[in-house]
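All protein chains but one are shown in place.
Note that the chains are named A and B in the order they appear, and that numbering of residues resets to 1 at the start of each chain.
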Amino acid sequence: MTTRTPPVTLAVEARASRGLWGDAFSRLRRNKPAIVGMVCIVLFVFVAITAPWLAPFDPNKGGLGKSFEAPSLAHLAGLDKLGRDELSRVIFGARISLLVGVVSVTVGLLVGGVVGVLAGGLGGKVDMVLMRIVDVMLAIPGILLAIGIVAWLGQGLVQIMLAVAVTNAPIFARILRGSLLALRDAEFVTVARSMGADGRRLVLRHMLPNALTALIVAATLALATAIIDVAGLGFLGLGPPDPRTAEWGTMLTDSTEALRRAPHLIFAPGIAIVLSAIGFNLLGDGLRESLDPRLKR
Amino acid sequence: MTHSITPQAATAAGTSPLLEVEDLAVWFPITEGVVFERHTGDVRAVDGVSFSIRRGETLGLVGESGCGKSTTGRAIVRLYKPTRGAIRIDGTDLAGLEGVELRNMRRRMQMVFQDPYASLDPRMNVASIVAEPLEIHGVGTGSERRERVGELLSTVGLDPSHAVRYPHEFSGGQRQRIGVARALALQPDLIVADEPVSALDVSIQAQIINLLGRLQDSFGLTYLFIAHDLSVVRHVSDRIAVMYLGRIVELATAKELHDRPLHPYTVALLSAIPIPDPVREVSRRRIILQGDVPSPVNPPSGCHFHTRCWLRERLGNPEQCVAEAPMPRDLAAGHQVACHFAEKTDGSAEQVLSIGRPVPSASTAPVAPPPTTAGA
Partner (left out) sequence: MTQANRLRATAARDADAPLLSVRDLVVRFKTHDATVHAVTGVSFDVAEGETVGLVGESGCGKSVTNLAIMRLLPKPAGRIEGGRVLLDGQDLAAMAESEIRDIRGRDVAMIFQDPMPSLNPVLTIEEQLTETLRAHRKISAADARQRAIDLLVLVGIPNPEPRLRNFPHQFSGGMRQRVMIAMALALEPRLLIADEPTTALDVTIQAQVLELIRDLTQKTGTAVILITHDLGVVAGMTQRVNVMYAGFIVEAGLTTDIFAKPSHPYTVGLLHSIPRIDGGEGEELIPIEGAPPNQRLAPVGCPFAPRCAWRTDRCLTENPVIVAVDGSGAAVLTGAAATHRIACHNPPTPAEAAAGRPLSGGASRVGATGDAR
């Protein structure tokens, strides 16, 4: 542009695109809170995966003589009631949270996605029936629903995942249906109809990809709530049945029982829950802003 | 490759109608209640419209918002199911077709939409957008389609190497070219262009108008050109149909409509269009229609225009306008007017006003600078 000499080529735009996802990612990289969020998440996932190597001690080995020992250089977060290394238990706890979070949100997405596509894509009576069911599920507080499921099916990791998935699915269904309905009258969908595209193509090719961004954001934010939900269930004593399993919520309950004797025990699981949840929240907000190609400036 | 670009027009006789629309009506039901819907009325968007378009011809459909011109266009490509009437392409009635038969007929007519921003899927690149009609109708293999996309993009004046780009990287005019390329992909006979330039900047409009004209010449296309801007419609059309509140009030050749408008509404419409010439604008008197266009839910009885008609007022408000809907009448060869008193328009002061003095042939020549008006 500095040496503009004739003939001038009328270029489209100087800046080449790296595709929609590439552009979205470059916008995301400029979003500072999202970067902080991603750092938290990367840390969280890294810890969860490398737990066996990262943890300084066996999370299940302890000694009664050493219970409630205060933090020291050897045990940075102190020891719990059974003399187990609190830090190692928090590190292993990340695995449960990650596993339950990812599995339950995925299941929730699948179920909610199918319901949403059916309701938003077909409309009419199908939409009405499905949405009334969703309304009923949304009317029940999520944690109550989860408690009910765990109480009904018994304690266990699978039950926890199911419980969290069940609370998420109607939310996903509603979000997806809303986006699809708004897109049904979008002009580019009308264009495709005028060319003879059938319903399946309209939904899968045009409406769904455009509705997906809202769902991706919702799923990221749901991961944050899933981590809190798992911890909440653990805190209420509905965590994994094996008392040896290191789970953040259960650890928090245990620490409150000994709040006077060993206040330090509350910090490690507490911080872990807060950091991982905030991480997903920040990333979710960042994604919301960066996934819209129309926001490109 | 099956896409040798051969104008289909060559195969048929030049004067046979490609499209015939007969007594087309599109009503949208108004319902109340959620579970138990009650039918409480209809929006009579289009209410008995008939016209035909010959091969290679451009018919302009003009009118103000809510007159039903867009609905007519969309019903022809069967985005809406007609409430009654026939839409015949080469004699085949589309109005009742469904499924595969309808889909096959859709290959022959494509649409260009108004908003070049909303009509392109933001998550598809240009190649996929232009190739989509081919994909839908299963035309060609992947590499054939790619080749065809490049060909189409050059046809509309875009660089084929931009096929990998996304719509948001293009300006409004370029996006509309993409929309035109997509409409051409299946080599349709008829293109319904719904306000194809009204969302574009003034300097860009001519690019698209000229492009559409060039394409018509090269491929023998037939256009239904829908717009609110009578100047643009007159420029591109062979014949023009003027719509008001769901009905065609006047249909004539572009020249005839401009030189001798016979429906009081057309006269008012012509007189309302500003002319980019201050000398003429200052001396011009307009026919200002009173009030707004009535609701198509409950249109006025008889002639829909009678509530705002200057001619009716001058004739002492004859009852016939309220009592009886005027049928289109041939007042000259190929000049149809739906007005009981159209003869009274001819030669009236209003008609003269609306068309102004005879236009000199060298209209682009600069007018001599006149003395400044009202020297404030």
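Keep this in mind: contacts are C-beta pairs under 8 Å (C-beta built on N, C-alpha and C of every residue); 3 or more make two chains touch, one makes a residue touch a chain.
Since this is a predicted model, take the numbers as computed values, not measurements.
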| item | value |
| --- | --- |
| Candidate in contact with the missing chain, chosen from B:P116, B:G173, B:P188 or B:G220 | B:G173 |
| Which residue of B:D292, B:D330 or B:D346 touches the chain not shown here | B:D292 |
| Residue among B:G41, B:G96 or B:P274 that touches the chain left out of view | B:P274 |
| Hidden partner chain, touching residue among B:D42, B:D90 or B:D159 | B:D159 |
| Sole contact to the chain not displayed, among B:H235, B:R260 or B:K344 | B:H235 |
| Residues from subunit B at the interface with the omitted partner, ascending | 64-65, 157-159, 171-174, 201-207, 209-211, 228-232, 234-235, 255, 258, 268-282, 284, 286, 288-289, 292-293, 356, 359-370, 372-376 |
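In this text, only the chains that are shown with their structure count from here on.
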| item | value |
| --- | --- |
| Interface residues, subunit B side, partner subunit A - complex | 35, 74, 77-79, 102-103, 106-107, 110-111, 113, 115, 118-123, 125, 132-133, 136-137, 159, 162, 165-166, 168-171, 174, 179, 182, 186 |
| Interfacial residue positions of subunit A with respect to subunit B in the complex | 12-13, 17, 19-20, 128, 186-188, 190-197, 201, 206, 209-210, 293-294, 296 |
